[in-house]
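With one protein chain held back, the other chains of the complex are shown just where they sit.
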Amino acid sequence: MLAYILRRILASIPVMIVVALFIFLLLRLTPGDPAAIIAGDMATPAQLAEIRRNLGLDQPLLTQFVTWSGQLLTGDFGQSLISRTPVLTLIGQRLEPTLSLAIVSMIMTLILSIPMGVLAAWRHRSLTDSAVMAISVLGFSIPIFVTGYILIQVFAIDLKLFPVQGFTSISEGIGPFLQRIFLPALALATIYIALIARMTRAAMLNVLGEDYIRTARAKGLSERIVLFRHALRNAAVPILTVIGTGFALMISGVVVTESVFNVPGLGRLTVDAILARDYPVIQALILLTSGIYVAVNLLIDVSYAFMDPRIRY
Amino acid sequence: MAEHPSTAATGPGAKPVVRRNFLPRIGVRGLGLAAWIAAFALALVVLMALFAPLLSPYDPIAMNPMERLADWSLAHPFGTDAYGRDVFSRTLYGARTSLIVGLGAALVAVLIGLPLGLLSGFFRTLDAILMRIMDGLMAIPAILLAIAIVALVGSSLWTVLVAITIPEIPRVVRLVRSVVLSAREEPYVEAAITVGSSLPKIMWKHLAPNTVAPLIVQATYVCASAILTEAILSFLGAGIGTETPSWGNIMSEGRIYFQLKPSLIFWPGLFLSITILAINILGDTARDALDPKLGKRRQD
Amino acid sequence: MSFIAKASAFHPRHLLRATLLASTLLGAGLAASPLQAQEIRAVMHSGIRVLDPVITTAHITRNHGYMIYDTLLGMDENLEPQPQMADWQVSDDGLTYTFTLRDGLVFHDGAPVTAADAVASLKRWGERDGGAQMMFRSIESLEATGDKTFELKLSEPFSTVLQLLAKPSGLPTFIMPARVAETPSSESITDYTGSGPFVFDESQFEPGVRAVYTKNEAYVPRDEPPSWTAGGKVVNVDQVTWVVMPDAMTAVNAVGSGEIDFMEQTPYDLLPLLEANPELTVEVLSPLGYQTMARLNWLNPPFDKVEIRRAAMAALGQDPILAALVGNPQYQEKCGSMYGCGTPLATDAGSELIMNGPQPEEAKRMLEEAGYDGTPIVLMQPTDVPSIAPQPVVAAQLLRQAGFTVDLQPMDWQTLVTRRASQAPVSEGGWNMFFTNWIIPEVWSPINNPMLNGGGKEGAWFGWPDDPKLDEMRANFAAAESEEERKTIAADIQAHAYEVVNYIPVGEYKIPSALSNKLTGMLEMPVPVFWAVEKAE
């Protein structure tokens, strides 16, 4: 197992190099000039050139890449071109909101989607099944910003149950934290709920046709045990897989949700950085998200082994 | 795998393996009511897109700043937007853009992903390289990649299409590859080898058809998610320009009027949701009809 | 509102129930959590990222400058320079200015403000500010003559020294410690020590999220009542927090629900929502407003021909553009003055063509006469900046109506600012036309109006008019002795600029702010400042 994890980590190195190189080139080939953002509207071309030289943006691409990756290896992600804040500090400031959003949203998703999927599969082709599927397909079909606006309108403005926007750190108490995170997490969860409920249903349908489910029923076990102990555990692998690949979906959802609900997280930081061509920040963030994506999927692959004793690495 | 294939199903008592490998044969009767409605709705949207120039009362980009944000009227069934453009006409033309984005993304992703996946499934060395690149592409958050690409090449319909499609390609490649990997173990592929068929022939004649069913299903999801992604890109300010109306940019431009003029976001939103809903339902139907095991196949 | 019904149709009942349950559990119902006493939470027009108010002309950074720095001089509501940190004396020949710092000026780190600090800060400022650059060419020396006094000697007459030093926008004369001011002007400062009424809380600064300013207890305000940037800066709150909200809709909702006290710029179309809220006041705080304008590229065809530039001007019109941008007569104004309307130099000289627009037929005729060959016009549209996004769209339609071929290219603002710096032909990434906005104090005189510079490829602002005559007129303006003379020259400059179509002003607009009724005494001035204002408990 350890050897497997090690091997996977080794194997992810070329992936990360591909990502790093790709992002670096893409950004540098993109028109846009951080110097212009820094200098504002009145700057003359000469002033811009001076600022660019100062930021090292006049160096050849290869030199810039070597410098950057050299710094990376020493753990130095550089500093924002715009605000001069170290990139790691920036990321550190934004990590908690995004993590909270992702985790709360994930918990909501699991609480809602798995029972939904199990129920739909159990009552295959029934009204319940159709209803669950309709809900989840609908969740998949509405752009997340629309979902967000509707939630704000209904629950925050009309019913006044939640604040309209913002984020409260969990360090200020679990109540206020949950109160602020609830709506954005729910908005973010809708797509994910749809995705996982569907996958759960499909995986359960597959499993429910297996011989050992028949065996379990032949043993006179109750349906609850058959469904949750026998079927769900066997359906776990594809569900876990979709949680992993769906993680990418969540990232794009996070970007939008953070804008709609004004959650000061990494998603907004990334979009801001892209629009401002704040290269070190973008590079670090995309590398980070890609790294997390790779790590999450590694984690999920490893967790297969805990779900299914047949899988040994 | 300790068990040898020779004992997988011995004896005549073994249940016949029901394989639904045939090309999509969705019988008309097999479609549920939902699928029928979905097909009907989608057909309606396609017709709308095709005949947009005939159906729209106004030029979708002709503005009339003096008549901006008008409410519903006979002249403007969906009202007008912030430039005084007719939202009904824009929604009709928006169907075109959104469908082009959706179908285009699905088509391009399949056209590129299919050959890459076939090759990758067959050649180990190529596979190793290709899969690292695909892993890399997959690891980059699609939306961020799309924003970056749109920023790079400018935001026309075509760049948005490219930006949306690129992140979908790895998924298609992986899907095709996984189908090929399992299908190449099928005895009929081995049979083709033993009768001396060349590799391209085997790939094209025996392997590629296996990917059709899962690809159709995958394509519907790519299609739906491309339309959604276009809307999200518009929301983030990296969408298609306002002179090419799409449901996404109509909504995105109208989102600030959400509380005052919900119709600006409601109508394109309704069409968008109905279309995606229809595509998703058809995709689900296709999956249920074509390959009950698809869900079980791991993505990688 | 009908949305409740619609939304619950969208969402399953159990979701609603779960939500209600959860909110009860959380003891919700307090939509607005009690804010910390005496904290003003404000949503400014954009997020602050660059913290050096000299390296950039970004308004948000200037506003930040007014929070933590004091300025050498101030300008009152009559547009008169007034003492702020320093008082001054002018020699009889008008060539020597002696400044004396007032008592009690202390930097946030406790060090007293000295003349050396002021001189260093002014020199750095002189390297960046357009008007100041012009002035420094006429300066013989700028030196400290004592702890509290310094001297500015001109080599030739320069009429607007005090106006430049007192101007509230563009780059104001923020005074920093000498050690900070010694940072090269092309490099951002990293030490945010000022002597202004607020202290920047670096530990709480999150770029793109929030900036926190706490009251500077050591600040000694002047005794005069506040008037624009002049007068006493008395701080009545403990803390001001600038919250960044990228989504205008969210910000409006937040002001509406009381989570935010002040929203600097409210979208016009959402005003009904805010005006209907009895706990809010909507008012225009900046009396001068903004000028929105189109700039044509003199280097690339077809706008290398003055006749075609004039045809384009005839094709455009202020009414449709303002309607699309503002759409509310209360906040928009047609204005033919390149120096802004209601300013000392305001004039309508030469503005007939744009004021009478759009004249598609006239423009067509002019185009024909000029021999326009259908060369497409690349018109850049920034999609991510709401205040500049609509103008190009309307302009595209107007130009097309006049017979132009228009290639409207949507892009993000960053791409635009990079691309507008390109002097290449269109086929190699160049451009023909774009729009931008200025606040009036940035354009209100030929000296600081960035467009009115005929320096061509090397010296001029993007679009690069090569117009020696214009530069000559500007020099005359700078040297002019009297107010009357200046006005005449300014009118001539404008007439000339319209004649050659240096740029096309397409109207003025004012942006209303939304204030919680808890706030009283917010100053009405071109820069949003947070002294004088009080917040009720």
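We call the chains A, B and C, going by the order they appear; numbering starts again at 1 in every chain.
The criterion applied here is as follows: a contact is a pair of C-beta atoms (placed from the backbone, for glycine too) under 8 Å apart; a residue touches a chain by one contact, two chains touch by 3 or more.
Here is the rule we go by: contacts and distances are computed from a predicted model.
A.B. asks: Would you kindly match the missing chain to its UniProt protein name, picking from "Membrane bound protein complex subunit mbxG", "ABC transporter ATP-binding protein", "Sulfur compound chelating protein SoxZ" or "NADH dehydrogenase subunit M"?
C.D. replies: "ABC transporter ATP-binding protein"
A.B. asks: Who does the absent chain touch among those shown?
C.D. replies: So, taking every chain into account, the missing one touches A, B.
A.B. asks: Determine which one of B:206, B:261 or B:287 touches the chain that has been left out.
C.D. replies: Looking across B:206, B:261 or B:287, the contact with the absent chain belongs to B:206.
A.B. asks: Using the touch definition up top, pick the residue from B:43, B:126 or B:191 that touches the left-out chain.
C.D. replies: Of the listed residues, the one touching the omitted chain is B:191.
A.B. asks: Pick out the residues on chain A that sit against the missing chain.
C.D. replies: Touching the missing chain: residues 3, 7, 124-125, 210-212, 214-222, 225, 229-230, 233-234, 307-310.
A.B. asks: Which positions on chain B touch the chain that was left off?
C.D. replies: With respect to the unshown chain, the touching residues of chain B are 2-17, 19, 21-23, 186-188, 190-198, 201, 205-206, 209.
The criterion applied here is as follows: only the chains that are shown with their structure count from here on.
A.B. asks: Taking each chain's centre as the mean of its C-alpha atoms, which one ends up farthest from the centre of chain B?
C.D. replies: The chain lying farthest from chain B is C.
A.B. asks: Based on Cα centres, what is the most central chain?
C.D. replies: Here the chain at the core of the arrangement is A.
A.B. asks: I'd like to verify one number: the distance from the centre of chain A to the centre of chain B, where each centre is the average of its C-alpha atoms, in whole angstrom.
C.D. replies: 21
A.B. asks: From the C-alpha centre of chain B to that of chain C, how far is it in Å?
C.D. replies: Between these chains, centre-to-centre, one finds 45 Å.
A.B. asks: Find every residue in chain A that makes contact with two or more other chains and list them.
C.D. replies: 30-32, 138, 142, 149, 153, 259, 271, 275
A.B. asks: Could you check chain C for residues that touch two or more other chains and list them?
C.D. replies: Residues 3, 249, 384, 412, 414-415.
A.B. asks: Under the touch definition given earlier, write down the residues of chain A that touch chain B in their complex.
C.D. replies: Touching chain B: residues 12, 14-19, 22-23, 26-27, 29-32, 130, 133-134, 137-138, 140-146, 149, 153, 198-199, 202-203, 205-206, 237-238, 241-242, 245, 248, 251-252, 255-256, 259, 270-271, 274-275, 282, 285-286, 289-291, 293-294 of chain A.
A.B. asks: Please name which positions on chain C make contact with chain A in the complex.
C.D. replies: Spelled out, the residues of chain C in touch with chain A are 1, 3-4, 6-8, 10, 12, 15, 19-20, 22-23, 26-29, 31-33, 47, 49-51, 55-58, 61, 128, 130, 170, 184, 186-188, 190, 205-210, 243-247, 249-251, 253-254, 256-257, 259, 384, 412-415, 417-419, 421, 429, 436, 438, 442, 450, 459, 461.
A.B. asks: Note which residues of chain B are touching chain A in the complex, please.
C.D. replies: The touching residues are 34, 132-133, 135-145, 147-149, 151-152, 171, 224, 228-229, 231-232, 235-237, 248, 251, 255, 258-259, 265, 269, 272-274, 276-277, 280-281, 284, 287, 292-300.
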